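Taking it in order: structure first as structure tokens, then the write-up.
Note that one protein chain of the assembly has been removed; the remaining protein chains are unaltered in position.
Read from first to last, the chains carry the letters A, B and C; within each, the first residue is number 1.
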Amino acid sequence: MNEQSPTIDTTRAETFRHWTPVTLRFSDQDSMGHINNVSYGAFVEAGRNAFVTQYLKPDTHPGIDFVLARVTIDFRAEMHYPGTIDVGTCIKRIGNSSITIGTGIFKDGVLHATAESTNVFIDLGTRKSCPVPADIRSELERLLIEAAGV
Amino acid sequence: MNEQSPTIDTTRAETFRHWTPVTLRFSDQDSMGHINNVSYGAFVEAGRNAFVTQYLKPDTHPGIDFVLARVTIDFRAEMHYPGTIDVGTCIKRIGNSSITIGTGIFKDGVLHATAESTNVFIDLGTRKSCPVPADIRSELERLLIEAAGV
Amino acid sequence: MNEQSPTIDTTRAETFRHWTPVTLRFSDQDSMGHINNVSYGAFVEAGRNAFVTQYLKPDTHPGIDFVLARVTIDFRAEMHYPGTIDVGTCIKRIGNSSITIGTGIFKDGVLHATAESTNVFIDLGTRKSCPVPADIRSELERLLIEAAGV
Partner (left out) sequence: MNEQSPTIDTTRAETFRHWTPVTLRFSDQDSMGHINNVSYGAFVEAGRNAFVTQYLKPDTHPGIDFVLARVTIDFRAEMHYPGTIDVGTCIKRIGNSSITIGTGIFKDGVLHATAESTNVFIDLGTRKSCPVPADIRSELERLLIEAAGV
């Protein structure tokens, strides 16, 4: 973990530059009439995947895999069908061989959940973790400063 | 089934007046990199539920339940993530105690699937099927003529 | 479709030789406290995929693809969490270039749904439908007679 990492507040919509709309589905509901917590994992992934595809360009580093190691979701308000949610995604921390992606999930402008996803870079030759490639690090540092609003 | 039912062509976008956008999720994909057939069921339901809520107003007939009896989906083209699909929903047939709802699923203007859902009206007192209520039948007949483009 | 196809009754457990257990998940429920119809699609697929892997051995015909063209599910009883369901799968019809796989879904010995899945054989060279390969047809005919209880 980078000691100099700025604090990124994923509870505020202003933090995010990258947004992914996700439409709620009837089948996302559970037996209590809420959007089920399992579906939140799909919402976080929808945003994370769009973010990664745009900024990390996995295809440009064929010898490196990018593996999801941990996801934490904080549920902050009950969500109800129907509607479209706005999934904000940003870079939150840049480590030596891993990065943490932050998520904020909003519906009608109201925060409903935040999340953190940690991904590790793996050298496909050795099957061990490897440093974040320099070009990706450079792009992520630019995004980190943007998200921090520094 | 009503003998006089006009033919409703759910392969043509022009048939539909009611559209529900559905955003694809990374987790909708299967191991072949297609959108999995199971997710199509959720797309059909997203459109059907929005249609039913708008035109059948289930809350206005508290003694009657509306039960899904059959769903048929015809897969017409492989679908790929990411993107937003357009789910067209219409009334296709009006029976004595059941109705058939038609679905057309389009992505970028191209037909990917059609579906039929049969719902039965149930009297909650007797737990048996009952006639389609007159006000719902009247509204559905209006929509049927519209969908048929007569 | 083969005119000589025997009638296969997927409402009876005795029809099935191939069973796939599927555990229900809390997230399979919908806002009415039933197992949602979309999950039934996953149950049908779980059985169909196990059946196909065992009897059709797709890997032994590398030039041929096997594409799902249609699924019909008949919902015959409301299903409730928790528990394990028994998904029976059988061959129901053998056509020239397509086959129909039958499904019966039972919980605690009680029928809850039946389904039909139509799969088409595709020649990967021409991307058009092609005849069911002779060895697969022979195996399926054996299973068809078994399911018919002739």
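Operating definition for what follows: a contact is a pair of C-beta atoms (placed from the backbone, for glycine too) under 8 Å apart; a residue touches a chain by one contact, two chains touch by 3 or more.
Everything quoted here is computed from the prediction, not taken from an experiment.
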item	value
Touch with the omitted chain, as defined above, among A:Val38, A:Cys130 or A:Ala148	A:Val38
Residues of chain C in contact with the chain not shown	20-23, 25-27, 41-43, 45-46, 49-50, 82, 84
Those residues of chain B which, in the complete complex, touch the missing chain	26-27, 29-33, 36, 38-39, 81
Hidden partner chain, residues of chain A it touches	36-38, 40-42, 45, 67-75
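Here is the rule we go by: only the chains that are shown with their structure count from here on.
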item	value
Chain at maximum distance from chain B, centres defined as averaged CA atoms	A
Chain A-chain B separation of Cα centroids, rounded to whole Å	34
For chain A paired with chain C, centre-to-centre distance based on mean C-alpha positions, whole Å	38
Chain C: positions in contact with at least two other chains	36, 38
